[in-house]
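What follows is a structure written as structure tokens; I'll ask about it next.
One chain of protein is taken out of this complex; the other chains stay put.
Chains: A and B, in written order; residue numbering restarts at 1 for each.
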Amino acid sequence: MSAAISVKRSSAWVLAVVLAVAARTASASPEEAKQWLERMSESLATRNYIGLFTHSTPTQSESMRIVHRVEDGHSLERLVSLDGSGREIIRTREEVHAYLPDRRVVLVEPRSDDGSLLKALPTPGAKLDTFYDLEVRKGSKLLGRDVQVVDIRPRDRYRYGYRIWLDEKTAMPLRSIVANGAGVPVEQISFTSLELQKKIPDKDVEPSVDATGFQWIRTGRKLGPPPQPMANANGWRPLRLPPGFRLVASRFQLLPGSPVPAQHLIFSDGMAAISVFIEPGHASGPAPPESSSMGSANAYSTSIQGHVITAVGEVPADTIREVAISVAPVDAPGAPSASGAPDR
Amino acid sequence: MKPHEPVDDETRPSAGVEQSDLELVKRAQRGERGAFDLLVLRYQHKVVKLVARLLRDPAEAEDVAQEAFVKAYRALGSFRGDSAFYTWLYRIAVNTARNSIASRQRRPLDYEADLSENEQSAVESRMRHTDTPEANVLSEEIHRTVNRAVEELPEDLRTAIILREVEGLSYEEIAQAMDCPVGTVRSRIFRAREAIDRNLKPLLD
Partner (left out) sequence: MTDQIREQVSALLDGELPRDEIGLLVRRMERDPDLRGSFGRYSLIGETLRAPGGRTAHPSFAARVSAAIDAPGEAAAAQDVPAIAASHAFWKRPAFATAVAASFALLAVILVRPFASEDAAIVVANTAATLTVSPLAGAISPTPAQSQRLAGYLVAHSQFSSPMARRSVWSGLLAADPGLQRASYEIQEAP
């Protein structure tokens, strides 16, 4: 196992951002930036690669190893923590396995999603430059490679900004920063090595943890009796969303700890995604609102008319909260399926 | 490496479905065409979706999917039941799609050429998707209609159909989860389907 990596300080990133700004030269059109982002998405999805990166947030920093292999139209992925815990997550074709050697546990989860939500995913959308300023310019070399730096700056305070360093030859992202409206980074992923490979040997997508004697726990479908039936089943929608967020997918699924399927709505502005979950409330009554964050993802959960409403997304916490508390039942016929900016 | 198994958006067929597939295959092998037609009806969307993802040109998906089903029919005699029927069908579909791609290429891809062809086709395929073919419009309409109809279902019907279709539970498992008899589960799922179908049928006729 690799040695633990020291925690980066906040100031180091601010410095990095400042330096990058200072190194600015003439930039190219938004169209070109968009094309770079499309190339990046394509690369991430279709290439076989192995890399080492650090993932940093204000409170800490982890080193990770990632392996990505594409086979017959779908991808296998393995993420390994290098900070001493030896944890890893492997997504095989049918399941996700989370190996926790420090707990001597393997969590197994069947895949409950589908790959055909391809269209629904927030690929850099055609209208991206309506809500973000896009720029691309040549940057200084990273990992010995020529890079282009793509800046995605939000035009309002409801979303985050991004700076992505792309390998000129393959459009693979070598480094990315997510920053809030004031330019303060909330998360960074930075590769220390990245190799594209024609073939990835099986051993690289298999766990390096010896799980003999571990406890295998299948999470998923522990179901209890359903809670009180709801009086109505009207569609629920957030009435307020930042401009440009459109409904891109919706589905029902069973979430852990709940016997009744939740409705899951996904909104996107072409860059960031916001999920809204609508579930029946608990028989024991409404819980107080909760907010949480993990890196650039924020979540807010609250109770509305006997339902539990949770919003999650890669947008600032205040945005997520406003979206969550605006969710309301909408009369079925002719209801808008997406809310743009209602009062603009 | 393990043999190919259906993956991604294909939830594993439940034991019940696998059994009934085997029964249908046996009948089809004995000459009952109706039994094979039901297998087509059951898996047509999965196969079209799978093939559409593998082809350079998704517009050909239905032609290639059709070819896969015809091949499966003609090869039915060689299906022994060692694997689930859908696993077998999946492999036929993947091979048919691959062969249809290979037949269009003049030389085998090497790594470097792969890159530039990928990039070129990426631009091409994006341009094709800016105009929405009829099939995509219909798909979206279907999706909207089905979801709206599910939202409006009474909760017991909605829970039953979601547990069956999304979570892949058997009737027995759903009966335990919902604390009701299996017969009630079967009836709820049926009534849920009928309620949704009332909105769906006019769209497709």
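We take it that contacts are C-beta pairs under 8 Å (C-beta built on N, C-alpha and C of every residue); 3 or more make two chains touch, one makes a residue touch a chain.
Every value quoted in this text rests on a predicted model; they were computed, and no experiment measured them.
Here the missing chain is touched by one residue of A:A171, A:V260, A:V312 or A:V327, and it is A:V312.
From the options A:I50, A:V67, A:L100 or A:V205, the residue with contact to the chain not on display is A:L100. Mapped onto subunit A, the footprint of the missing chain covers residues 41-42, 44-46, 55, 57-60, 62, 64, 66, 70-75, 79-81, 83-85, 87-89, 91, 96, 98, 100, 102-103, 105, 107, 109, 111-123, 156-158, 164, 173, 176, 178, 180-182, 184, 186-187, 189, 198-199, 215-217, 219-220, 240, 242-243, 248-253, 255-257, 264, 266, 268, 271-273, 275, 277, 290-299, 301, 310, 312-314, 316-319, 321-322, 341-344.
Along subunit B, the points of touch with the absent chain fall at residues 1, 3-4, 8-9, 11, 13-21, 23-24, 27, 32-38, 40-49, 52-56, 58, 61-62, 65-66, 68-71, 73-75, 78, 88, 91-92, 95-96, 98-99, 101, 109, 118, 121-122, 125, 135, 138-140, 142-143, 146-147, 150, 161-162, 164-166, 170-171, 186-187, 189-190, 193-194, 196-197, 200-201, 204-205.
In this section, only the chains that are shown with their structure count from here on.
Remark: subunit A and subunit B have CA centroids separated by 28 Å (rounded to whole angstrom). Subunit B meets subunit A in the complex at residues 1, 4-5, 7-9, 11-12, 49-50, 53-54, 94, 111, 115, 118-119, 122, 126, 130, 144, 147-148, 150-156, 158-159, 162-163, 166-167, 169, 173, 176-179.
Across the complex, subunit A meets subunit B through its residues 38-39, 42, 46, 72-74, 93-94, 111-116, 118, 126, 170, 198, 202, 221, 223-226, 229-230, 233-235, 250-254, 259-261, 263, 280, 332, 337.
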